[in-house]
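Beneath this line is the structure, given in structure tokens, with notes to follow.
One chain of protein is taken out of this complex; the other chains stay put.
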Amino acid sequence: MAVHLAPDKLGELETAVALVQPGSMVALGGGLSARLPMALVRGLIRAGIGDLHVVGSAHSIDVDLLAAAGAISVCEESYVGYEQDHGLAPAFRRAAQEGSLEARESCCDTILTQLRAAEMGLSFLPVHGVKGTDIERLHPEYSRVTCPFTGHQYVAVPPLAPDAALIHAPIGDRQGNLHIKQPYVLDERFAVASAMTIATVDRIAPTDEVAAAGIVIPYYRVAAVVESPFGAHPSSSYPGYSYDRAHLASWVAAARTHEGAQDYLDRYVTGVDEDGYRRLIGGDRLEHLTGYGASDEAWMELFR
Amino acid sequence: MAVHLAPDKLGELETAVALVQPGSMVALGGGLSARLPMALVRGLIRAGIGDLHVVGSAHSIDVDLLAAAGAISVCEESYVGYEQDHGLAPAFRRAAQEGSLEARESCCDTILTQLRAAEMGLSFLPVHGVKGTDIERLHPEYSRVTCPFTGHQYVAVPPLAPDAALIHAPIGDRQGNLHIKQPYVLDERFAVASAMTIATVDRIAPTDEVAAAGIVIPYYRVAAVVESPFGAHPSSSYPGYSYDRAHLASWVAAARTHEGAQDYLDRYVTGVDEDGYRRLIGGDRLEHLTGYGASDEAWMELFR
Amino acid sequence: MSYRAGLDELFVVELARTIRDAEVVFHGFGSPCATVAMHHAKRTHAPHALLIEGATYAVNPSPAFIAPSSNDHSLKRGSAYSMRFEEAFDMSVRGDMDLMFLSGIQIDPHGNTNVTAVGAMPNPKVKLGGGGGGCNMSATIGRLTLWTTNHRSGRCLVEECDFITDIGHRTPEGTRSELGYPGGGPDVLVTEMGVFDYPEGRARLRRLFPDVTLEEVTAATGFEFAVAPDLAPVQTPSRDQIDLVRAIDPLGVRRREFRPAELERSFSL
Partner (left out) sequence: MSYRAGLDELFVVELARTIRDAEVVFHGFGSPCATVAMHHAKRTHAPHALLIEGATYAVNPSPAFIAPSSNDHSLKRGSAYSMRFEEAFDMSVRGDMDLMFLSGIQIDPHGNTNVTAVGAMPNPKVKLGGGGGGCNMSATIGRLTLWTTNHRSGRCLVEECDFITDIGHRTPEGTRSELGYPGGGPDVLVTEMGVFDYPEGRARLRRLFPDVTLEEVTAATGFEFAVAPDLAPVQTPSRDQIDLVRAIDPLGVRRREFRPAELERSFSL
């Protein structure tokens, strides 16, 4: 939660991911099919930074890829998967079942509450539910607290202050001011509760442009910013591009086996840098994903 | 905290203020010289709705006028006055000193925390300070709570859920969607924590225009909306108009005596409706306050 | 003259019927049937409902189609305002949401649901996706409409969940009121076979889809259940209602919740 006041934080992906220490707690921005910090995830895998405690709400291929790379020790998310479209996350699921990662599953609202405790500088906060569910058993770090006014007993949760928040934004400036579109998911909370935010942006823009669009995460929360076009691919980064449903399907199919997942990692992650990644996906395909705005029909066709 | 789903809530000021019951807890939007809900305050005074428990952060003529009218029983604000410019609030001060209102002074952060407790549906929240100060003595409703993790003892505060939030916005639509500019002060929190929001707007606008400007308070929090041009006068309602420093000075001078304050109320509040109020202030004067944007020099001249 | 509707279409209309007008309704993610149902209700009997659109948290949008991912921006179309994440969750936990849709890979007779794991944690047989916000929200939201499209498998409606992710009417630790939970808990459970309610906090069969028998339901259900005295077939929707389902969801995303055999079921209207 320190502030980051340097006037220019623009740098390379390799330098940015090196700010993440092995064994640290990492918050993943975005969620499901939107604004996942994929370039940073790929960068972490390339750099071999592992033993991570990842936290977040509902996520998909970001966690799944890190799990496939063996980079996660604890997964404290509320959901990992591809909804009804592609179902369970194969690599995450395999790692959880084998016990090579600890699935310390949580609830969106509990994580929100723990981040708020960190933001508010409080050593605990109460949550409404959890009591009586098996989620409580996965979290020996929770406790109970009794309201001094009503006598009601709540589950008490400790603050969650990640070492780093990884966030992708469509635009940001060199100082680290970031504009994102709703849903912000937990990104605002992550940026405040974490010791630092590491950001990728599709495009570096002048401060005036970012301010006119609306600064959602201010520069003093951001330790490093990297220009990474299509850095959220295969998730979306509106208003730039939609998510790549076919690519997600191909990953899920490949990842059904350990070998398939490793082949994908070799090909799309460790075998290339981000320039190479974009070439592999192909300019035509990426261009196609930017065409969602032409008409409702064009947008719908992306998902057919 | 009920939702308000009627499609058209546009109505008259008299009808809107009648939603406030005598004896109820009323949150005052805006703060200091900005976006005070003055038309609603004047409306309450005209309607003789009193015995109010007002809550808010740092306020000025809104509380002062209500105090002059004898409409406040409990004042739970963090500050009432005119900063270094015009100093203490004469009518509020007189009422507090005489004991005709209870100055249950609070702290901005405590009020924020209590509103958050209401928003989060929690029966208590801890605050950081207060312990060891005399503010705690003014609030027998506070308690203490011990953190189950650290053993630290915090002051615990109960939720604050006002019966009505009075908010002025530059624009809003008929359904009650409101756009305001930063500083939002506590208006977002008031709108959620209160049973209903009663709004005045300088101008009713189409929903598209309000959405493009940015809806800060959504329609389902708002029970009634009234079109009241210059409804924040003598405070500001940017981007429409700046605050009227000379008018504030004349009120403060008048209110140094009980009689002066009553003369002001007779002339500017109970003797007129809002149309009459604007005529008394004068079209030229109001027009002058809208001219702040012509140049830095023009803006500065308003305060010379 | 012949007009046939699919089970998926009847199913979402049945879900839509659990929404009342002028309510606050939410579903979260991974629930295309609930998404379609919400828009269906809003365009028919619940025009004043406040819809919170999936994981976009957009208020009252009118999307041109339902996207296969519930936080795609296409789902925000026409919405003037989107809630922040925290606004939506605060609203639910303080009890300002009237209805949430919730599904489960396992559902017990009390309406507890498991979306965490089949088999014992920490190294389960099948690690499922997880519960999103349900663990807290199920404690406080006005009432829950549960649904599953996997009743017939015999593995969904079970005597005991392997893991309780979201809270129903009672868990081994106590009833909702003993646990201090203000929400009303599960009100209705819609499956691809029929509809249950919870008159005493325990599932009771209330309706059957027209092509399903009580015996089939009994065979597929892992717990004993009461049968309502007025057990009857699900009310058949009108053709307009079915047309509306198709108009709301031209991609047929709702169909991805069903096994192929269920999608072959059709009904003459």
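Residue numbering begins at 1 within each chain, and the chains themselves are lettered A, B and C in the order written.
We adopt the following convention: a residue touches a chain if its C-beta (ideal position, glycine included) is under 8 Å from a C-beta of that chain, and two chains touch if they have at least 3 such contacts.
The structure presented is a predicted model; accordingly, all values stated were derived computationally and were not measured.
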{"item": "Omitted chain - touching chains that are shown", "value": "A, B"}
{"item": "Candidates B:93, B:179, B:221 or B:278 - the one touching the absent chain", "value": "B:93"}
{"item": "Missing-chain contacts mapped onto chain A", "value": "1-3, 5-7, 118-121, 177, 192, 207-208, 210-211, 215, 218-220"}
{"item": "Residues belonging to chain B that touch the chain removed from view", "value": "31-34, 57-58, 77-81, 83-85, 88-89, 92-93, 96-99, 102-103, 105, 107-110, 112, 116, 127-135, 137-138, 152-153, 181-186, 188-189, 236, 238, 242-243, 245, 292, 296, 299-300, 303-304"}
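Just so we're on the same page, only the chains that are shown with their structure count from here on.
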{"item": "Of B-C and A-C, pair with higher C-beta contact tally", "value": "A-C"}
{"item": "Geometric centre distance via CA averages, chain C-chain A, whole Å", "value": "27"}
{"item": "Interchain centroid distance [CA atoms averaged], chain B/chain C, Å", "value": "42"}
{"item": "Residue numbers of chain B (touch at least two other chains)", "value": "121"}
{"item": "Junction residues of chain C - those touching two or more other chains", "value": "93, 140"}
